[in-house]
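Subset of chains shown; positions unchanged.
Each chain carries a letter (A and B) given by its place in the written order, and its residues are counted from 1.
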Amino acid sequence: MDLFGVLHLDELSHGLANLSMFPYFDMAHYIVSVMALREQPGALEVSRVSPIACWFSSMLFCFGGAVLSGIMLAEPAIAPLSNSTSVLLASIIWYLVFYCPMDLVYCCAALLPLRLVLSGMKEVTRTWKVLGGVTQAHSKYKDSLLVMIAIGWARGAGGGLISNFEQLVRGVWKPETNELLKMSYPTKITLIGAVLFALQQTHYLPLQKHHLMLIYTIFTVVNKSRMMLTGSSTSPFAGIESAIYKTLFTGCSPYAALTDDLKKACIDNSTTDTATSTSTTKESSENGAAGNHTPVSHDKGQSASLKAKEESENAETSCKKTD
Amino acid sequence: MDLFGVLHLDELSHGLANLSMFPYFDMAHYIVSVMALREQPGALEVSRVSPIACWFSSMLFCFGGAVLSGIMLAEPAIAPLSNSTSVLLASIIWYLVFYCPMDLVYCCAALLPLRLVLSGMKEVTRTWKVLGGVTQAHSKYKDSLLVMIAIGWARGAGGGLISNFEQLVRGVWKPETNELLKMSYPTKITLIGAVLFALQQTHYLPLQKHHLMLIYTIFTVVNKSRMMLTGSSTSPFAGIESAIYKTLFTGCSPYAALTDDLKKACIDNSTTDTATSTSTTKESSENGAAGNHTPVSHDKGQSASLKAKEESENAETSCKKTD
């Protein structure tokens, strides 16, 4: 790549590739992750009622990617616990964020400038995690692009992908939402990273690894900072996504209307299944049981917690009042 | 087996045993599986809202058995993804069934004659999958009949056994029903197949493998075709099941009435737990929260989706209207 040579970026990318994540970047990842947990609805209450459930939840936020990719590759799910130093570090941060006297640590870290830096550093760890997953999958399944993408994705966005089960630890169960049904920005950007690194690994992408690492890291950090500063949550891929969606997944067939009819019939059927009680109970059953049948109509409440998680990184928090 | 020699079935069974499942039988399996997913309530909506959740769900329908048996044997759950050709084939079929312009593929495949042939071919793959599971378990656990049965069953009926978690991908959660609580016909026939092949493998069943394959395949194909043509969903084992159940699991003790009383007491207790709100909310809580306590009383709605899955293979679909 001449462009890299011309811009003297070659050294920079080599320097970045040799950067050690431990301890500073890892710490930033733990702090941002534990703060994201703390900002989940109900998490503070759980931290008072059961510190052990709260700790376990925090560990899933911090090491969820390693646990998920471990399960997918039939490697011990307990392995992340064996790295005592990382676990100790994450546990100390968990303790300070949740139980520090006067809530000092959380309130400091929640200040916009510091949070901006921490979130940027967390984004850097994403590159390393995705690359680690892709490399690990490559060593086991030489030619399988799909496995590399899946493991890279799982490693980088594990906390989000297992959020249903992480929530279960805290006694929360929201089956109507998950990261596959409605992807958040971090999950999307990780998926794109996994695809790029897997293509690089199999030499379909004519780029050197450290150059790709530099480009991807800069993109994620800049984009994250932009989103936090402007408070916007619009994905930079919204246009491309929409174009792909319209091309591939809707079609402009004369039967589109028919498909809609079919859909309606489906919904009607499923509604009839549950609409066995009297009229006063209709609305309530739509909040309760009917959720099983028509996941999409609950779109509004659906990703509340995921949004909270995301927004928590985009805006200064209510903790400001305490300054 | 002289009978096989006399009827010239020996060659036929050898020919069947040497049949390759790839690509035609595998394709039939994918088509029927993805169509079964499409006929689940709410699946069409999910396919519009989140193609990726829909694709993942389809893969679980197609490769659920391999994933489940992989987890049970501590082999990578991701392994099915490493077979690129199969995944590509299944993905193309998923795309055509859900998003084909004018819905051509689904409507054609849903025509009774074609569906009959496809379902018959899918039943043939069942034999291979069950046998594959039993053989794999035999290579790891020499003498354990139970492990062989479990892995053969999981491999052959995995999609059904993990249906709770497959539904979760689509935002649907029906804890009150699962394939163990109320087995569908495919799950039952697979269990019987797993028992037979495990007995053959351990030489308790004095039959040669290819003969058993022929008998089991013919039985499943004929029975499936009969069920689709007559539209009946009565299991051919209903009589035997009922006899076994009455002999083993009820008893004719004078204390049966007492057991009923105990049962009633249990139900009363659990009902009381939730009946804390006012009368207007009673019906609704029975639709919602109470489901947690009294799984059996919801029997009617319980297996709606599983039935739909089954019936979808037994009847011509509403797509007819579009011809």
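Simple rule for what comes next: a residue touches a chain if its C-beta (ideal position, glycine included) is under 8 Å from a C-beta of that chain, and two chains touch if they have at least 3 such contacts.
Since we're looking at a predicted model, the values are computed, not measured.
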| item | value |
| --- | --- |
| Oligomeric state of the whole complex, in copies, if 2 are shown | 3 |
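In the analysis below, only the chains that are shown with their structure count from here on.
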| item | value |
| --- | --- |
| Inter-chain centre distance, chain A versus chain B - centres from mean C-alpha coordinates, in Å | 33 |
| Chain B partner contacts - residues on chain A that touch it in the complex | 71-74, 137, 140-141, 143-147, 150-151, 164, 173, 175-178, 180-183, 245, 248-255, 258-259, 262-263, 265-267, 269-270, 273-274, 277-278, 280-281, 284-285, 287-289, 291-296, 299, 302 |
| Contact set on chain B toward chain A in their complex | 41-53, 56, 70-71, 74-78, 81-82, 84, 87, 95, 99-103, 168-174, 280-281, 283-289, 291, 301, 304, 318, 322 |
